[in-house]
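Missing here is one protein chain; the remaining ones are kept as they sit in the complex.
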Amino acid sequence: MKEFHVSKGTHIRSNNKTSRMMFHLLIALIPIIVFAWYKNGLQPFLNGDATFYGMILPLLFVGVSTLTTFLVELLYGVLFKKKRGMDILKYPIETYSFFPGLFLGLILPINTSFPILILGAMFATIVGKLVFGGFGHNIFNPALLGRLFVIATYGIVIGEIGGYLNPSELDAVTTATPLTNASLVNGIGTYQTLVEPYGSLWNFFFGTIPGAVGETSAFLCILAFLYLSFQRVIKWKIPVVYVLTVFFMTFLIGNYHDLGIWYPLFEILSGGLMFGAVFMATDPVTSPTTPVGQILYGLFLGILTVVFRYLTPLPEGVLTSILTMNLFVFILDRIGSKARFNFVKSVIPFLIAWVLILGLGVWIGSSHSLPEEGTDPNYTIESKQVDGDTVTYIVTEKGYVGPIRAQIILEHGTIRSIEVLSQSESFYSRIESADYIDRLIENQNNLEEYDTVSGATVTSTALKKMVINTLNDYRVNGKEEVEGEEETVEPDFEVLEKASSGTTTTYIVTQKSFGGKTRAEIVFEEGQVSSIEILEAPDTYQNTVIDADYLEELINASDLNDVDAVSGATITSGAWKEMLASTIEDYEGGADEE
Amino acid sequence: MMIGIKIPGMKKLTNTKKNGIYNKPKYVYIPLISQNDTNITIIAKKGDYVYKGSVIGKRKGNLRIPIHSSVSGTVVGFEERPYLNGSIVKCVKIENDFKEKEEVKKESHKTLNHYTKKQFINLIKECGIVGLGGAGFPTYVKYDTDKPIKTLLINAVECEPYITADYALMMEKCEEILEAIDAILEICHIDEGIIAVKKNNTSLIKLINSFIGTYLKIKLVEVPNQYPMGWERNLIKQVKHVTYQNLPIEKGIVVNNVSTIYAIYEALKYERPLTERVVTFTGEMLKEPKNVLVKLGTPAHEVIESLGGYKRNKNIRFVAGGPMMGVAEPNDDLIVTSNLNCVLVLKEGKESLPSECLRCGKCVSVCPAKLSPVLIKDYLKKPERLKELEPNRCIECGLCTYICPSKILVREFVKEAKKKSREG
Partner (left out) sequence: MKTIINGITKENAIFVLMLGLCSALAVTTTFESAYVMGICVLIVLLGSSFLISLLSKWIPDHVQIPVYILIIGTFVTILEIFLESYVPKLHDVLGIYLPLIVVNCIVLGRSLSVYSKETLGKSLLDALGIGLGYLFALMVIAFFREILGTNTLTLMDHISSLTGYRAVYHIPNNSILPISILKEPAGAFLTLALLMGFFNLLRAHKKGRV
């Protein structure tokens, strides 16, 4: 009686092994890591912009984040898995724990400081993988989660010390990454404005543009994709469909404005799309397993990326779209598994996807406009007044968040003063602390080469352009006066109607407030305010003010200055107070004017 | 469209050797089982003398197929022996008197087509002919229908690696098989006969082509070298480009394994019941792997010993059936039955433990039945969701376990899902 080994399952097995797949992935990443080191470390060092430490920084960067994730998983293994008798040292290797760290190191800005990097890597491993149950159970791509955490929490801090720009780029380029540059012009621009500041499209293709540590080189990503598809390691349908969708949609957008084929190429080569499509979207654990599911995944990823790039002010299109679609993977898999038997069942999602692609493509194209040739579209002259040799300009220039409005006074053709009237820039404090305005006045003759304030690049560029455009206008148009085209300096307070009958005077007034213009009816009786009725109030928190019986307070107050604002609706209550004050002023000033 | 993948054939071990014969077993153990149904009326009793081909049992129920003795001799008793699906089955133990006596001397017919359809069906029923491709389905049922049969599809694909039993049989008995096909076509009024062979089986294709010219109604069709091309649905889709719901007869097609056709030949010519078949004994651990003509009921270890035995006596994995769908047996007491087409003796390597599912989707992309095994594994705890994944379509071909990079036994999960969805 012989006893043989008995086991279930097939008795021959393929050569596929998870370790081999990961090995191929590593090989595909090596050129990218080398290029990242070259572009961010070696080149600045050779140019003299960086120290020796700066040269090895990219490698150190990637190495530290990889090591952190490895150690965190090792700790997890020791704490939780030891009693299962598994070989502890093998555990972090078996679960490919270093991959989130490796990817994270490649997608963060180079100027991230090490403590933040380590915290981000720990976050990525713990909240991105371990909390869900470890390898194979996570829903979200851990590297992307880590990057989201770092950018959301420390984005400002990193931006202060240079953001995505490595030492060489800080000097050479005036704005930040290509997509931030594009967002200044609403995403639509000419070849000159979008591409040329960074070179030609070949720069985009090979990756010598500003961006995160390792995600700029589209060429290397394509090579990696071909290698990995050939080795049957990744789900190739996803990146192909994703990139093609983005290409098609941006082609529609560009076509609306008769931009050439360079426009969709620009869009797919920038923003780390290639890297995200090949490495992040195809992460096996967090992407669909069925073929139809994968195609739908790619389609919707493309749609979401285009939506996030054009319709939201956030620059992180690829990251948010992948993380969002990660939530829907299990639905896509359900659709995909049913579609395996009966393709018709999946027609509806495809239809939805195609409608969105075509619809959004055309709509975004039509709603974003192309700047006019030759002029700076973000610069407008509101008014220009001449008084002898003094010319006073009121101009606006689009900044990072919104328009910057300033008064520039020229005397004898030279700028004497610049006064910024209104702005809503996030980092304006840096401009102020750098005395940038004064520097602009000092350097007005060679502003083109003048540096921007690091950490407030876009704002300082806008200010520079504003001054340059003003000087240009003076040189071209001389002392031609320009009347403000619209009543742009709208009065905050306006009396629309005023009617008196006997001792009662009724005012209809408008007051600029938080959300727009508030319109109210104020009635005076025998010299005193008897009632205030709000006719039109576009403010968000007006109900808070109304509930606080604020109007009653205003009516009964002897001195309006004593009346406190309503907390939670300060601007609105302040505006209403102003409105009453101005009305009283008018009333007391000219009681018999109509 | 790819309906399978290419996996290593491993046929070279046995397909160049001449077939062996082992027909002198001391005892035969005829299992009282037909197609996993052990409800058999036992006709022979202990001490009875039985002839070669006498009926010793009959299956109860609708498919009343008889079970024959493969040798002449005395019924010694009943014993339990391992069967190829891993279970232990009660068998009739007959002591061989080596005389090969038959009950009634039957003349051999010159032509094969002088039967009516009814006679034909009765004949193959009484001869106990079942599907020799591994299913063991009583063949006569397939012909016993009022629907018109338009095509007879002969499955000579043999897609599972290592197995060359059908190939060996065809190489020796090609003319006879063609004659039988022709006869069946005439008897049952079938319009055409198609023999399906793998593309790379060049010597077999040459052989068939040299004879097939005389038979106008029989065609030879080459199919791609993929597994599981021999699966009925795949084959019909590939050759006739049609799909069917439950049975091929819906589209007027009857599929038979080529070894079954040879058994029908013997029945038509000599009116002999099914008593022997060619089995491939192969694998790296056998000293002399080859195809052997074996009497049904022979214990496997006897045949192996006649071939020279094992190369080594340890680290052996003994598989009844092919490498993909066969069952590993704990010992070599297995008996040869009509649905055993291969005995595979492999070296037991170090089997790696399964690790976490990577969700790579490879199992989904290779499944010929278009299932999503990874999702079935996830939803095992939620039976309500399991139904829409249709695990009952699974044919247990084993490709999902074959291809899994994490070495997970995927097929076992799907089998469990099948059981669960049938219960609840």
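For clarity, chains are labelled A and B in written order, and residue numbers in each chain start from 1.
Heads up, the rule we're going with is that a residue touches a chain if its C-beta (ideal position, glycine included) is under 8 Å from a C-beta of that chain, and two chains touch if they have at least 3 such contacts.
A quick note: this is a predicted structure, and the numbers were derived from the prediction, not measured.
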Left-out chain, listing which of the shown chains it touches: A
Of A:S113, A:N472, A:T504 or A:N556, the one touching the omitted chain in the full complex: A:S113
Residue among A:V6, A:I27, A:V64 or A:V127 touching the omitted chain: A:V127
Residue of A:F149, A:Y164 or A:Y379 in touch with the missing chain, whole complex considered: A:F149
Touch residues of chain A, complete complex, unshown partner: 80, 113, 115-116, 119, 127, 131, 149, 152-154, 567-568
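Operating definition for what follows: only the chains that are shown with their structure count from here on.
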Of chain B, residues touching chain A in the complex: 7-8, 10, 161, 313, 315-319, 323-326, 328-333, 344, 346, 348, 351-352, 355-362, 364-365, 370-372, 374-375, 388-390, 393, 398, 401-407, 409, 411-412
Chain B partner contacts - residues on chain A that touch it in the complex: 1-14, 16-18, 20-21, 94-95, 134-137, 232, 235, 284-285, 287-291, 294, 333-334, 336-338, 340-341
